[in-house]
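Below is one structure, written out as structure tokens; comments come after it.
Removed: one protein chain of the complex. Kept in place: all other protein chains.
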Amino acid sequence: MSNDEKPRIGVYICHCGENIAGAVDVKAVAEFAKTLPDVVVVRDYLFMCSDPGQELIKQDIRDGLINRVVVAACTPRTHEPIFRKACEDAGLNKYFFEMANIRDQCSWAHWHEKEKATEKAKAIVAAAVAKARLLEPLEDRYIELKKDVLVIGGGIAGIFASLDLANAGFKVHLVEKSPSIGGNMAKLDKTFPTNDCSACILTPLMVEVANHPNINLLTYSEVESIEGSVGNFKVKVRKKQTYVDWDKCTGCGACLDVCPPKARVPDEFNEGMSLRGAIYIPFPQAVPKKAVVDMDACIKCGGRDFSGKEPKKSKSGKPILAPCERVCPTGAADRTPYRDPNGEIVELEVGAIIVATGYKVMDKRVFKEFSPDHPNVITAMQMERLISATGPSEGKLVKPSDIPKLLEAKKKGEKVEIEKPHTITFISCVGSRDNRYHTYCSRVCCMYMLKQAMILKEKYPDLDIYIFFIDVRTPGKDFDEYYMRCRQLGIKIIKGRAGGIQPIPGDKLLVKGYDAEICKPVEVVTDIAVLATAIEPDASLKELARTLGINVGAEGFLKERHTKLYPVDTMTEGIFIAGCAQGPKDIPDSVAQAKAAAASAMSLLEPGKMTVEPLISEVNKEKCTGCGVCVPLCPYGAISLVKCEDGKLRSEINPALCKGCGVCTAACPSKAITLHGFTYEQVLAQIRTIARWPEIQA
Amino acid sequence: MMEEWEPNILVIACNWCTYQAADMAGSLRYCYPPSVKVVRVPCSGRVEPEFVIEALLNGADGVLIGGCHPGDCHYKEGNYKALRRFEWLKKIVEELGIEPERVRLEWIAGSEGLKFAEVMKEFDETIRRLGPNPLKKV
Amino acid sequence: MIEPEEGVPTVLNLSEIAEREKEEEEKVVEIVREFGAENLIYCMQCGSCAAVCPLARVGFEWYNKKLIKALLLGLKEELLDDPTPWACVACNRCTEVCPRLVSPFEVMFAVRRMMVEEFAIPTLAIEGLRALYEYGHAVYMTGREARKKVGLPEKPPSTDSDEQALKDLKTILKNTKLAELGLIPMND
Partner (left out) sequence: MIAETESVKGENKLKFGLFLGCNIPFNRPDVEQAMRKIFPALGVEIDDLKGQSCCPTWGTMPSIDIVAWCAVAARNLCLGEEKGIDLMTACNSCYGSLNEARHKMLTNPEIHKSVNEILAKIGKKYEGKSKCRHVAWVLYKDVGLEKIKESIKYTLDDITIAVQPGCHFLWPSNVYPDKEEDPFNPKVLRELCEALGAEAPYYSKLVDCCGMGALRSTDPEKSFTLVKEKLECIKDELDADMIVTTCSSCLIQLDDAQERLRKEGKLNFSIPVLHYVQLLALCMGFDPGQVAGISVTPRDEIINRIIKG
């Protein structure tokens, strides 16, 4: 079946059940198709992509009736590969196939204008046929794939993706921006729906990551740039300056408490409810357990600033040491050697990338109606820290306004009487389902409010607990059972979102709510109010997405290729996503996605090579004048001018680098470049057909 | 004749965004005028000015090029190229004696099905207001 | 439906209400949207507005959240005699807290405007309109003595003491919906 053979086109029109046939008169389109030049076979069928549907095409090819195929059906974005495969199976070059999108872009969009939809479907088919007449056979290309994988983000999602890949024998580089892996889960007390202790299930996994021979753990690091594409990404990772010699640091913790008060800043791990020093280890179970210096907070005691100078005491001549270095038993905190504030750059070559950078919880400060500046109005994440045994009050339930008192007393070794809170009130959907902030539902807060309420109520049965919900969302395995248990415990669940919180005398808060079931405004006098603030993408996610060349959706989370069919893929081949970076979700879902992403990466890389569509550009040396216009235009640097045998410079495209964008093709003044699959003639044939449509139709 | 005139609008859509948006508009059943017909290209940067001119010369009443939002191009920067070419294209169109409103460049992301439908509705109205392509009468 | 003398029945037969809407060929929702409650369809009945509304607090029946739901269900005649919308103090607390940007205040006022079309308007409001037309002041007290007592001229520098300005104001009012409705005599 050579190229010179006259085209004999088969047109196959799909009903897609009622999806197409409900708006488009399929028979009329078929009749019309028969009149088109070079069309020799026209058939319509209920479901073209079904086995019998594909068989129709295959049979016609095998019978030698046709040598070009046009399927008028849904979108090539999902179904082109299926039909190409069918052509190939029947022995036809699979690039002799063209698809006419008469469902997504016709019947569905013009459902109520049946006549016009039918006319438009004809136009679309005519354009596809016009292109099909000019199709050329192409050969697939193969590229070699690197087998290493980069995982960005060391939360539960990143951890699981790394472990699955590493266990399957793939080398993993896990890049985490903070000093320790663990992510948000490390901050949680217990976890729904089983209430097992977060640290107990997370810590062993963190240790496994640290010890795994196939995992190269790069914490306190960030991705700086990416080049290349699927199978061959070149990644630059910046290891930020820790200002502590990690080879020496044993994580003994001796340095943690010696920073002077001026260098103490709110502790991120405790969500600002306690202070940490400038030199710190994020949390006791950190992996790796190493100290870093937060240079924004450090006051450089004794002028010790890593400048390489060694100040000495004027009298004794002894070196002046900062408190941190003085107590450090290993010399890890030594401030004498110069340290580059830019850290160092590590270069990696990987075949695939998994992005699992998670989320952050929304700040409470913008919610003015809820008195956010009051210390006893806290976010749910702060509540996690408040009830956690590793939290600022060591798991003892106190009003957040009493924490400074408690910490002060602990430092002095004194006992203090602190009044127990009697009432705790939760408020749902703060910043979620809210057109002012995020319109989406954060998906986990209903459950974690129930969780925190349950934990508190079980531990302190005297507590009065109220939860204001718009509606309780518990769609998951064992979730609604969990909700019912809360009701049985006597936690008061109010259907209605609270409208405001006001401080009232006696260091209490008045929550103004509404009970939609009894149709009355209600008020609760409470000691602590907990705001279930939205889960939102980290501010830096957009930038990272841009670096990686993947998309973010309108809400700011990473966008999957297809919600249902490719939920962990992105539009960029070889880059996968998992966990809350893709959208709010709980731990079970984050883990499931992580494992799916790992499996997808494995199935991509395992064969070691992959086919790529030959839809790339090629220079016709005869036509090229060597003007050089195309060279700087290529975003992938695929074009260069080379000296030909006749001594003239002419353009050449490196097929391994070309991605087929067509920018060069469009720009070449001599029309010397052909973009296979979208040639000048092919696209123009389509355009002309559509432009002339009213005539053709008449 | 005049009252029967229906605009004929060509959309040259980038495969990674506007083409996807058109699919999404359909799958979410956002209706837009059937006068709109889409031709797929890999990138708005693939669009040669000639494509648009040819479309107009052959009678299309309006041509819209759809690309990814600046910064979101699947091929990094094809849409910037499209934008630059478009400025130039507008001038030629005017020289041809065609109202410049008949050609448009829009950034429509893959997730913006609704935007696709709305832009198409609006473009259709614009073209209806302008009437048939003046070159067609000749 | 169990029909009470007036107001909203104790049991709502939603099918009958829907049927009525169809017969009347205009949806209540569309009517109030026309009157300025553009965003009411975005309401998710969360109750934030009711949690802060003074009307709900003192026991009016059809405060913001409930009124919105009633409109979405298609209630109209049943609501015409209810005083709640006319008690709305326009404080806009509801607008400030509504997560769906509904602006319940606009709904309350749109319902007032709908009621006005049906002449379900409180006497006090009519009096206010009449005073506005006649003097340019809705709250027109015979406060002349008080003014003199505190050392001010008898009349403020308003339409009250400026015939041309009053005429202008009347011209404006005559060119508005107020004149179309014929709620107050305006033929001077």
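For reference, chains read A, B and C in written order, and residue numbers begin at 1 within each chain.
Methods note: a residue touches a chain if its C-beta (ideal position, glycine included) is under 8 Å from a C-beta of that chain, and two chains touch if they have at least 3 such contacts.
Note that the structure is a prediction, hence the values are computed from the model and not measured.
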Considering the complete assembly, the absent chain touches shown chains A, C
Residue-wise, where is subunit A in contact with the chain that is not depicted? 368-369, 371, 373, 500, 502-505, 510
Over the whole complex, note the residues of subunit C touching the chain we left out. 35-36, 54-55, 57-60, 83, 86-93, 95-96, 103, 105, 109, 112-113, 116, 121-122, 124-125, 128-129, 132, 136-143, 146-147, 149-152, 156-160, 162, 164-166, 168-169, 171-173, 175-178, 181, 183
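The definition used in the following text is that only the chains that are shown with their structure count from here on.
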Subunit A and subunit B: spacing of chain centres that average the CA atoms, whole Å: 31
Please tell me the distance, in whole Å, between the geometric centres of subunit A and subunit C computed from their C-alpha atoms. 49
Which residue numbers or ranges of subunit A touch two or more of the other chains? none
Touching two or more other chains - residues of subunit C: none
Residue ranges of subunit A touching subunit C (in the complex, touch as defined): 369, 429, 433-436, 470, 495-500, 512-516, 519-522
Hey, which residues of subunit C end up touching subunit A in the complex? 42, 44-53, 56-57, 65-66, 93, 96-97, 99-101
Help me check something: in the complex, which residues belonging to subunit A touch subunit B? 75-77, 101, 103-113, 116-117, 119-120, 123-124, 127, 546, 549, 551, 553-554, 559, 571-572, 615, 633, 635-636, 659-663, 665-667, 675, 677-678, 680, 683-684, 686-688, 690-695
